[in-house]
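The complex appears here without one of its protein chains, the remainder shown in place.
Let's turn to chain A:
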Amino acid sequence: MADKNGPDGTGETGRGSKHEADVRDEDLERRRRELGASLATRRPDRLEGNDGAKATAGYGQALKLSSEFIAGIVVGVGIGWFLDRVAGTSPWGLVVGLLLGFGAGVLNVLRSAGVVAEFGKSEKSRDPKE
């Protein structure tokens, strides 16, 4: 990668230019640090830009929340129905599954809206990451 355009290749041609190469390395190092610093100041903007693109799609948000809710109910009912079929406890599995599924659906929605902590985490451990 570096042997094509890299500046290091010129430094190894002879001893005479060694000192010069050091100076150039230092210069390069300094410029690299400056670039890193200026990139670091720009980066948060870029990340916010991504979030902005996400937030503008209110339609996407609506679809996301509704799919979370429906998925919870569907899975709850599915598990209840399956238990009924296996254990022959109809209709209690379906009833309990539907109620639990409703609870899970509400939990999913709150979680994806950022109101409730993620899986297995307390609010405190989550905050520094945000």
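By definition in this document, a residue touches a chain if its C-beta (ideal position, glycine included) is under 8 Å from a C-beta of that chain, and two chains touch if they have at least 3 such contacts; residues count from 1.
In this section, contacts and distances are computed from a predicted model.
K.L.:
Quick one: find the hidden chain's UniProt protein name among "Acyl carrier protein", "ATP synthase subunit a", "Thioether cross-link-forming SCIFF peptide maturase" or "TRAP transporter large permease protein".
P.N.:
Of "Acyl carrier protein", "ATP synthase subunit a", "Thioether cross-link-forming SCIFF peptide maturase" or "TRAP transporter large permease protein", the absent chain's UniProt record names it "ATP synthase subunit a".
K.L.:
Spell out the interface residues on chain A facing the chain that's missing from view.
P.N.:
1-2, 4-6, 50, 53-54, 57, 60, 63-64, 67-68, 70-72, 74-76, 79, 100-101, 103-105, 107-108, 111, 117-122, 125-126
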